[in-house]
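One structure coming up, written as structure tokens, with questions to follow.
A single protein chain has been removed from this complex, and every other one stays in its place.
Take a look at chain A:
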Amino acid sequence: METVEITCPDQVFLDKLDRELKIEPKDWMPEPYRQTLIRQISQHAHSEIVGMLPEGNWITRAPSLKRKAILLAKVQDEAGHGLYLYAAAETLGISREKMYQQLHNGKAKYSSIFNYPTLSWADIGAIGWLVDGAAIMNQVPLCRNSYGPYARAMVRICKEESFHQRQGFEILLTLSRGTPQQRAMAQDAVNRWWWPSMMMFGPPDASSPHTQQSMRWKIKRFTNDELRQKFVDICAEQATILGFSLPDPLLKWNATTGHFDFGPINWDEFNQVINGNGPCNKERLDARRKAWDDGEWVREAAEAHAAKQKTKAAAA
């Protein structure tokens, strides 16, 4: 008698994950996996795009031509990273137009960190060191996530992101060797960016609804709390090189755990900012909408030009 092996597509999918094979756009995948990726990748893309705004604030006021060129290159990278990620999300069947709509009408989220203001030049240093540092901590494991186009985009992003963190640290280092006023300005920036950076890893594992599923799907490789602890351990050491303190009186080396202990995070603030009540939420979204609306005539002109060239070429 012939035995017929029946494998359901779900089993094939899970087997692939277990063997560390990548899932590619045309492969069968469970609908919740697809939706989770669309949500995560598009939020990530939005964060890159909105993330240009706080830093763009300082391009015209950078203290030297060198710093201005560096900041321009960094902001241009963020635009590129947003584009790689939008393209990766599109392979899952959502249109670019739809993602823009979701951002502009407030339906889609982006990283809460970009709803804080950049008050001084030292903020550009603190963002590079802490915000990009936290982002890299999150992003490096994403290079190994199970969805091919997302993983490939992340490899490219991580390669480019490394200079972002280093230039930030260098800004703070320069300020730390400056006048008392410059040191105070840098310490103030670190004080303001520390806790929002800690929140970038997301809610604690106990109240992170998607973590377990995302880890089974190999989208996520480490939990929020694991990554946050790694970040604290690294920054606590690096802060001593700068000679700045981190604004946490409970931050203390724990020889038993081999990690730094740290104080409680204000999750109420995090939820407020995520839900639209941060200091700059309105300003950020208004800026995005304005850029989109102001660009309308450019998009129309480009289309008209393309159509005209096509007609010309056909007639020739």
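Convention: contacts are C-beta pairs under 8 Å (C-beta built on N, C-alpha and C of every residue); 3 or more make two chains touch, one makes a residue touch a chain; residues count from 1.
Everything below uses one rule, namely that contacts and distances are computed from a predicted model.
Per UniProt, the protein behind the absent chain is "1,2-phenylacetyl-CoA epoxidase subunit B"; the candidates were "NADH-quinone oxidoreductase subunit D", "1,2-phenylacetyl-CoA epoxidase subunit B", "4Fe-4S dicluster domain-containing protein" or "ABC transporter permease". Listed residues A:Tyr84, A:Trp121, A:Tyr147 or A:Trp217: the one in touch with the omitted chain is A:Tyr84.
Checked against the hidden chain, the listed residues A:Asp18, A:Glu97 or A:Asp268 yield one contact partner: A:Glu97. Note that of A:Lys26, A:Lys66 or A:Lys107, the residue touching the chain absent from this view is A:Lys26. Although one chain is not drawn, its touching partners on chain A can still be listed: residues 24, 26-27, 73, 76-77, 80, 83-84, 87, 90, 95-97, 152-153, 156, 160, 296, 299-300, 302-303, 305-306, 309-310.
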